[in-house]
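Only one protein chain is missing from this complex, and each of the others stays in its spot.
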Amino acid sequence: MINRERFIADVEAVRRRSPLVHNITNYVAMNNSANALLAIGASPVMAHWTDEMADMTAIAGALVINIGTLDTQWIEGMLAAGKAASLRGTPVVLDPVGAGATPQRTATALRIIEECKPTIIRGNGSEIMALVDASVKSKGVDSSASSHDALGAAKSLAQSSGAVVVISGPTDYITDGQRVETITNGNPIMTSVTAMGCTASSMVGAFAAVNADAFEASCHAMAVMGIAGQRAAAYSKGNGSMQVNFLDELYNFSPTEAAQMLSQE
Amino acid sequence: MINRERFIADVEAVRRRSPLVHNITNYVAMNNSANALLAIGASPVMAHWTDEMADMTAIAGALVINIGTLDTQWIEGMLAAGKAASLRGTPVVLDPVGAGATPQRTATALRIIEECKPTIIRGNGSEIMALVDASVKSKGVDSSASSHDALGAAKSLAQSSGAVVVISGPTDYITDGQRVETITNGNPIMTSVTAMGCTASSMVGAFAAVNADAFEASCHAMAVMGIAGQRAAAYSKGNGSMQVNFLDELYNFSPTEAAQMLSQE
Partner (left out) sequence: MINRERFIADVEAVRRRSPLVHNITNYVAMNNSANALLAIGASPVMAHWTDEMADMTAIAGALVINIGTLDTQWIEGMLAAGKAASLRGTPVVLDPVGAGATPQRTATALRIIEECKPTIIRGNGSEIMALVDASVKSKGVDSSASSHDALGAAKSLAQSSGAVVVISGPTDYITDGQRVETITNGNPIMTSVTAMGCTASSMVGAFAAVNADAFEASCHAMAVMGIAGQRAAAYSKGNGSMQVNFLDELYNFSPTEAAQMLSQE
C-alpha cells in the first residue's frame, strides 16, 4: 500500500523543487501536459530538435518520450534524447501511444526500450500487451483490453526491460515485475478527455525527477492523476469542462486531503 | 429536408459503433478535434508518418485530411494515406484550409483531390471558390466570401470531383452537385473559436464512417455542429468558454432534442 507520508512528501517536493521535465510528446497533448506540469508545480519544456537534445537533457530532471504523433525525424530526436538521458542517469519515461495499432508504432516503442532503457513505461492495457505479444492489436490509441488483463504482460515487460511498468485504466496497476500496487481513484469521463494518458506520463516524469525510487514515484504520480480527476469529475458537465477543472484541481492540489481520498484494491 | 429519424439514428450509430477516425490535421486543431470526436462518441487517432499510413488507414472507419499547417513531409503522408484509404473504399474527407491564401495551398488541395478522390470536401466560402477559380484570393484562413456566393462553385466542384461539397457559414450548404441542403443553426461566435471548421471536418468523418451515404452523413454532421454550437453560445461569455461549452454540448448531445432544433432554409 502507498505510504501516505511519503506521498505527501513527494507532492511537496515537486512544488518546492519545481523539476524541469523535458517532454518529447505528441502535438495533441503538448498544451495539456505543459499546463498539468505547471499546475502541480513542475517546469515543463517541450523540445524535440535532435541538435539540442544532449544539451536539453543535461539540464532536465526527467525526460518523457511519447510516440503519439511520431515520424522519422521525431524518432531521431527521441533516440538522441533518450540515450543521452539514460547515460546521465536521468529518469526516462516512455509512453508507447498506439503500440499495437500499427506495426511501426510497436517497433518504434520496442526500439526506444532497447536503446534508451526507460526507467518507467506507462500505457493502457492494449499498448502494454502489444509490447510483449506482437499479435495483440489496438484500436487506434484507445485500449481494447482491460488493465487487469494486461497485468501479466506488464510484469513480464518489467522483468525483461528493467523498467517499472504502469497500466492506466479503471484500476491503475504499477509493477516492477515483482511488486504490484493498484490505484482505483479516477472517473470514467477521463477517457473522454484527449491526452489524459499522455498527461499521466508527464506527471510520472515530474515525480521521477524528485524521487529516485521509480516504483514509488510512479504510484504517487498516478495517485495525483486519479484523485485530481475524481475531484474534477464531480462538478464537470462534459469533457470540455473536465479538461479545465482537472487543471484547476492540480493547481489547488492538497496532498493531505488527497492522502485521505487514496483508494487501492 | 433532413429526415429526423435518420439523423437520430446516425448520432446513435456514432455513439454505439465508436468509429476510428484517422485525422491528418493541423497543429492548431488537433486537441479540439480529438476532444470533439471523443465527446460525440467516436475514437480519434492523429497520425501523419508516411511509413504507417497504409496500416493506420486499414483500421480506420474514415480519414480526414486537413492542410492547415502543411509542409512537404506532411503532404507526403496525406497523399499516402489518402490513396490507401481511397483504394480500400474508406471515406476520405478533405479540408482545404487556406486554399486561395497562397498558390501552394490551392495547388496542394487540388492535388489531393486529383490523387485521393475525396468522398467529401468541407471548407468555407473562399476556400471552395478558390478550388474552382484560381483567381479567388482568401485572407488567410478566414473566409472573405459568403457561403451563398460559393454555392455555384460548390456544385461545380462536386460535379467535377465526384465529392459531396460542404460550405460552412452562417448558412451551411451541402451539395452533391444536384441536391442542396442547408443548415442555419449555429452562432456567429463560432467563427471566433479557432479550429471550429477543422472540427466540423472531423465530425463529418465520424458520420461518414457510419453512413455510406456521404451526402446524408455530411448533413447530419453539420447539423450536430450547428446545434451544439447554438446551444453552447447561449451561455458562453466569450470564445474561451465557448470552446469548453461546445465540447460539453457534444458530450451531452441528445439527438431527439436536437432533431427538434434543426433549422433549414
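Residue numbering begins at 1 within each chain, and the chains themselves are lettered A and B in the order written.
Please note the rule applied: contacts are C-beta pairs under 8 Å (C-beta built on N, C-alpha and C of every residue); 3 or more make two chains touch, one makes a residue touch a chain.
Remember, it's a predicted structure, so these values are computed and weren't measured experimentally.
Residues 26-29, 31-32, 68-73, 98, 101-105, 137, 139-142, 191-195, 237-241, 243-244 are the ones on chain B that touch the missing chain. In the full complex, chain A touches the omitted chain through residues 20, 22, 27, 30-31, 34-35, 38-39, 43-52, 55-56, 59-60, 73, 77, 243-252.
Basically, only the chains that are shown with their structure count from here on.
Here the C-alpha atoms of chain A line up with those of chain B after a rotation of 120°, rounded in steps of 5. Distance between chain A and chain B, defined via averaged C-alpha coordinates, is recorded as 32 Å.
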